[in-house]
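Please find one structure pasted underneath; my questions will follow.
One chain of protein is taken out of this complex; the other chains stay put.
Chain IDs A, B and C follow the sequence of writing; residue 1 opens each chain.
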Amino acid sequence: MKNVWHQHVLRARYQETDQMGVVHNANYLSWFEIGRTEWLRNTGIAYRKLESWGLLLPLVDLNIQFRQPARYDDCIAVFTAMTDFSAARLQFEYEVRRIGDALTSPDIQAGQAVTPYGELLASGTSRHMWLNREWKPARIDKTAPEVYALLQTNKQQQGDE
Amino acid sequence: MKNVWHQHVLRARYQETDQMGVVHNANYLSWFEIGRTEWLRNTGIAYRKLESWGLLLPLVDLNIQFRQPARYDDCIAVFTAMTDFSAARLQFEYEVRRIGDALTSPDIQAGQAVTPYGELLASGTSRHMWLNREWKPARIDKTAPEVYALLQTNKQQQGDE
Amino acid sequence: MKNVWHQHVLRARYQETDQMGVVHNANYLSWFEIGRTEWLRNTGIAYRKLESWGLLLPLVDLNIQFRQPARYDDCIAVFTAMTDFSAARLQFEYEVRRIGDALTSPDIQAGQAVTPYGELLASGTSRHMWLNREWKPARIDKTAPEVYALLQTNKQQQGDE
Partner (left out) sequence: MKNVWHQHVLRARYQETDQMGVVHNANYLSWFEIGRTEWLRNTGIAYRKLESWGLLLPLVDLNIQFRQPARYDDCIAVFTAMTDFSAARLQFEYEVRRIGDALTSPDIQAGQAVTPYGELLASGTSRHMWLNREWKPARIDKTAPEVYALLQTNKQQQGDE
């Protein structure tokens, strides 16, 4: 089954650089986070609302491979795909790529499923667990069935492609 | 003379929040920085190029007033205006405002001169000094006359309005 | 009345640098925050506990003057003094200074009232307001009288010196 990628475009910020003259590695975790927030939004799920319902989605583990450094003011596309999910867990895959000055063509930002393009800078995966406000495991098929249904629908669409 | 404002729209990132449930105050300095980067770009000056020419524009001083907290996932408009400049110095004024879900209407992001709108969250000013690579004062009318000319043109346009 | 300064020593982190080769300006707000947290701790007030009681102390305004850049791995002393307080508000003053490699002499870290020393890098002030969990003004003489008493005692000691 092929990944269905969602794209989000951003610019590398000055504050994100370090004295090596490149984007500091810790910022890729923030970019991954933006990627999955926008993936969820595109799937019909506002992460902001999930938290207001008392659901948290912390990281369980993460790995990341760095190929080429991102530099200040680069246009960066964060490609995000959900690679697995259950009632208790979610798994994402990411590619961070440098693209041309795409921020001037807003339609590219719209975020449809796309094939990753541009120069690959970093890739990685993250696994997450649904927790409730007491930081205990939550089964979203019980606590947020509509969210679970949206994830299922999304997964099926991937299977169809 | 009225300020000519430039607008840049962004979303408050999850990482930018703190445990008070709002955007941490230090991030406003990053947002101001994005505001003046985009102001410069709109004026025809890529800050990235200035640095490649050996020019730096560090902060000399800054003040900021906080009115209302920004929250996660808010659409934020950063309004930036140049309020003063010389061959040695630059001064900016900023307003950070919460706006509706404007990220879906890309034309609003385009950044023309606009009157600030939305809920005022914070305002501030920053003063900067041109330095060369040796961290010594630089006069840009000498070292980067085309940049100086662009700033002058911009200032005159303000006077005309 | 002279300021009674509290000292906290830290090292500039790699991630805190930017591509100008110096500590990025936004980190000074984090250093000020560490300074006042440690000032409060030294006064007998754990900010962590204040929040668990439902008290918040957000920034109302801030100003900062930058003199010299901090660099990676510098030993930095953050000097903090409370310059004013009421039942509703608190005001702090800060000096950020580069000192010798003091992290090897732990007694210097202890934080007694000291006269600022070392090379002045930045100075500033911040004003704060006590709020409750609903983000409404709180009078701490009513809601946390023991905290108010500690601040009063501290202020009187300043007057005595």
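In this section, a contact is a pair of C-beta atoms (placed from the backbone, for glycine too) under 8 Å apart; a residue touches a chain by one contact, two chains touch by 3 or more.
Small disclaimer: the values here were computed from a predicted structure and weren't measured.
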item: Touching residue (missing chain; options B:Q15, B:Q68 or B:T143); value: B:Q15
item: Selected from A:A46, A:V60 or A:A149 as touching the chain missing from the view; value: A:V60
item: Positions on subunit C contacted by the hidden chain, ascending; value: 13-15, 29-30, 33-34, 37, 46-48, 51, 72-73, 106-107, 109
item: Subunit A residues that touch the omitted chain in the full complex; value: 19-20, 22, 25-27, 29-30, 33, 51, 56, 58-66, 69, 135
item: Contact set of subunit B toward the excluded chain (per top definition); value: 14-15, 17-22, 24, 26, 72
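Convention: only the chains that are shown with their structure count from here on.
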item: Two chains joined by the most C-beta pairs in contact, as defined above; value: B-C
item: Innermost chain, taking as reference the mean of every protein Cα atom displayed; value: B
item: Separation of mean Cα positions, subunit C and subunit B [Å, integer]; value: 27
item: Interface hub residues of subunit B, defined as touching at least two other chains; value: 29-30, 33, 51
